[in-house]
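Every protein chain of the complex appears in place save one, which is left out.
And now, subunit A:
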Amino acid sequence: MTQYAFSLDPSRCSGCRACIVACQDQNDLEAVAFRHVTDHEAGAYPDVRVSHFSIACQHCGDAPCVLVCPTRAISRRDSDGAVLVARDLCIGCHSCELACPFGAPQFASDGRMDKCDLCHGRLDHGLTPACVRVCPTRALQCGPVEELSARKAEAASVRLLESLGRGTVPDGA
């Protein structure tokens, strides 16, 4: 099984929320959103910084929502590790909402849970998730975990080497 995941580079995320809109469009959502963007401020004038974080379901390897669901409506897909809810089995008890540290479960007007499904339908057809496709800064990525890790490690190494060349330590190295 190849575990897929999202990765986010906060140094690239501009907080534009295009990912949220793309997700809502892809999933025909109105009042509810599967993806959230948070703005985090740090520091004090004049050394201030704002970072943005786009977060949806993390499709956890050991998902707490899968563990607590009383009807076993939530399960992981073997092919890519996507955590999916069978809505016809969902009774709207909100146990998953309480279990998830990321706030991924949402509740539609029928009272049942819905959430990011890794756009597994798109993945199955060789497409990227809607949020990843639309991201203008390429902050959001999706792929097998090993590939994402390797890419991040490479990007971090490059930044480190560049800064060593300049004689400075980069932020977040």
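Convention: a residue touches a chain if its C-beta (ideal position, glycine included) is under 8 Å from a C-beta of that chain, and two chains touch if they have at least 3 such contacts; residues count from 1.
Here is the rule we use: contacts and distances are computed from a predicted model.
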"Integral membrane protein", "ABC transporter ATP-binding protein", "NAD(P)/FAD-dependent oxidoreductase" or "Spore gernimation protein" - which is the UniProt name of the missing chain: "NAD(P)/FAD-dependent oxidoreductase"
Option touching the unshown chain, where A:His40, A:Arg87 or A:Arg138 are the choices: A:His40
Residues of subunit A in contact with the chain not shown: 3, 5-10, 36, 38-40, 42-43, 49, 51, 53-55, 58-64, 67-68, 70-72, 91-95, 97-103, 105-107, 111, 145, 148-149, 152, 171-172
